[in-house]
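Only one protein chain is missing; all other protein chains are in place.
Let's turn to chain A:
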Amino acid sequence: MAAPSVAGLGRRLRAWVPRLMQVRWSRYNPSYLEPEVNKELYQKPLEELTEEEKEQMDLKAVRPIKAAPPTLSSSVFSDPMISKFTNMMMRDGNKVLARSLMTQTLEAIKRKQLEKYHKAPENEKETIECNPHVIFHQALKNCQPIIGLSNITKGGKTYQVPVPLKDNRKRFLAMKWLITECRENKHRRTLMPEKLSQELLLAFKNEGPVIKRKHALHKMAEANRAYAHFRWQ
């Protein structure tokens, strides 16, 4: 297919054009490194750094660094996990709507937890978690499957083979399940924030349809244990 358009802007922006046209390519030269936004890492004195960190620092001093994307910021309120989730919820590029839904969800979680907190007796007050970020992360963690199934064709037949999943894939599946669950299995009138907050609170307690789906996947993997050796053909 046609090469990426670098005719006018290319030379000015000094963007990188790959020699052979690739399917997944980026405007950055492969030597560019990812930016590190966390302030604390920069304030550490030199003695506390380990060998690896020192090597990393040396490497960073010599290599160019990519620009920080608009979703990333050094403020305490920006969470990469929440940004990822917001992007997955987004439809047709409407980031404003997705972000407002996310903030409304977190607000709803906080309200529900506060209600429970004020109604609970004194001794149970400490066990109730009110921080919506903590609930969000714990719920996602509980939803992540450990093992997944992959289609492997052998001898003309396709088998569902249990396969260990990578971290990125686990997180993606957890988020995807949550979102599809909230979009499909709800009453027509309930809004997304309400349904999502419900699901997140259930997942936090290891209950709810998303956790059930995870367990179903684990059971399938256990059932297909006999084909596990197909992974190494």
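The definition used in the following text is that a contact is a pair of C-beta atoms (placed from the backbone, for glycine too) under 8 Å apart; a residue touches a chain by one contact, two chains touch by 3 or more; residues count from 1.
Just so it is clear, contacts and distances are computed from a predicted model.
Asks: As a check of understanding, state which of "Transcription initiation factor TFIID subunit 8", "Histidine-containing phosphotransfer protein", "Small ribosomal subunit protein uS9m" or "Bardet-Biedl syndrome 10 protein isoform X2" is the UniProt name of the chain not shown.
Replies: Answer from the UniProt record of the missing subunit chain: "Small ribosomal subunit protein uS9m".
Asks: With the missing chain put back, one of A:65, A:128 or A:146 would touch it. Which one?
Replies: A:65
Asks: Which candidate, A:95, A:137, A:169 or A:186, sits in contact with the chain we can't see?
Replies: Considering all chains, including the one not shown, the answer is A:95.
Asks: One chain is left out of this view; which of A:36, A:53 or A:124 touches it in the full complex?
Replies: Residue touching the absent chain, from the options given: A:36.
Asks: Please output the residues of chain A touching the missing chain, sorted low to high.
Replies: Here the touching residues of chain A are 1-2, 4-5, 9, 13-15, 26-28, 35-37, 39, 42, 55, 58-68, 70-75, 77-78, 95-96, 99.
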